[in-house]
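First comes the structure, then the notes that go with it.
The complex appears here minus one protein chain, its other protein chains still in place.
And then chain A:
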Amino acid sequence: MERYTILVYTENFIGILNRITIIFTRRGININALTASESRLDGIHKITIEVTVTPEQIEQLVKQIEKIVDVIKAYFFMDDEVVYQEIALYKIPIESLDPSLEKVIRQFNAHIIAAEKEFVVLEFTGHKEDTQALLEILKPFSLLEFSRSGRVAIAKPKFSVQEFLNNQT
């Protein structure tokens, strides 16, 4: 089993995400993380899916995704073929702010992005291993809440969805 990133470019069509996810559901494959948002191109959405499957499975999954009428193009990449980040937010009670926490914040180069009367929110961006490491360190600081995004990714190999659309006859 390998960890892959699937990039899907779709029309902005109601239900498209459901059509994509049922391909995984039907095969009993768990999606590790999923991010969806508008792409650089007007009206085209980009969905980033992280999944751990076999090389045979990833081929089939991506073919099935591409088969969806409103999917423009789908690609898959190994971890070393993409540049990716995940953002994590950590909510910590004010009482926990002491010099040892400051050291952690400096060490990780994390940011305090909100300060309320009772808590602060730290933001840290990196790979899952990094955000997870910080999470483990912060747990003893009476961590109140934690939230991590799916990955956003840019593929290293060159491809162009715009070019692909232009070549459509």
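Operating definition for what follows: contacts are C-beta pairs under 8 Å (C-beta built on N, C-alpha and C of every residue); 3 or more make two chains touch, one makes a residue touch a chain; residues count from 1.
What we mean here is this: contacts and distances are computed from a predicted model.
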Identity of the absent chain, which is to be given by its UniProt protein name, from "Ketosynthase family 3 (KS3) domain-containing protein", "ABC-2 family transporter protein", "Acetolactate synthase" or "Lipoprotein":
"Acetolactate synthase"
Among A:I72, A:A110, A:L134 or A:A153, residue touching the chain not depicted:
A:I72
Out of A:R3, A:K63, A:K139 or A:K156, point to the residue that touches the absent chain in the complete complex.
A:K63
Missing-chain contacts mapped onto chain A:
10-11, 14-15, 18-19, 22, 26, 59-60, 63-64, 66-67, 69-72, 165, 168
